[in-house]
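With one protein chain held back, the other chains of the complex are shown just where they sit.
So, chain A:
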Amino acid sequence: MTLLKVDRIETYIGQYHILQGVSFEVKQGEVTVLLGRNGAGKTTTLRSLMGLNPISTGSITFKGESIHHLPTYEIARKGIGYVPEDQGVFPDLTIEENIRLAMQKSDDATLERRDWILNLFPDLKTFWKKPSGLLSGGQKQMLAIARACVNDNELLLIDEPSKGLAPIMVEKVMNVLQEMKDRVTVVLVEQNFYMASTIGDGYYIIDDGRTVHSGQMAELKVNESLKKEYLGIA
């Protein structure tokens, strides 16, 4: 079943025409990876999905409902969690406050999800009352993912979770994303092809603000020419 459908969206940032026709579909329960070189428009695509960079044309449909005209907070309340490229943690707030802020409800189900995610990221429990600005890059990434998972979200948009992380931390984040696949659908923007190809089911390649290729990750893994042409992987 298609959870998210993005149809020929175009986005301007100021006078710059960043997205010039991005289309893709996300099936429930899958990890869909958006690939492409730096500056291709992957981050703007996620920001457009969240309404942070509103689209000028095209449409975005989530669970059959058009969402591109909604303000960001309403898009989030539809059940879409967002982990931005810079993690977006609030440095002066403690980890506990960051998580509490994200919790749209405080019912048993939400508390159970919070406990589940804290078991995945035990570091967060250790530093529970510490300001999140003191965390390492990897720990901030964990907090950002935890915050996006604490609500009953059906879709997570995760922007470059491996960026700037040590290999051991990349492995840790990857394991968590693997574990989350059973609970939530994921759109992942990722430059680290190892990570993308390990956890991704389907892929879309974005180049110059357009979707230029798509398919199953298993096919891309063995398609050396495509990887070289669009991802610069020799």
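The criterion applied here is as follows: a residue touches a chain if its C-beta (ideal position, glycine included) is under 8 Å from a C-beta of that chain, and two chains touch if they have at least 3 such contacts; residues count from 1.
Just so it is clear, contacts and distances are computed from a predicted model.
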**Asked** If you look up the hidden chain in UniProt, what protein name do you find among "RNA polymerase sigma factor", "Xanthine dehydrogenase family protein", "Branched-chain amino acid ABC transporter permease" or "YeeE/YedE family protein"?
**Response** "Branched-chain amino acid ABC transporter permease"
**Prompt:** Of the residues A:F24, A:F62, A:Y82 or A:Y230, which one touches the chain left out of the display?
**Reply:** A:Y82
**Request:** Consider the whole complex, including the chain that is not shown, and state which of A:K42, A:H68, A:R113 or A:R147 touches that chain.
**Result:** A:R147
**Fill in**
Against the hidden chain, chain A presents residues 50, 52, 71-73, 76-77, 82, 84, 88, 90-93, 97, 100-102, 104, 147, 151
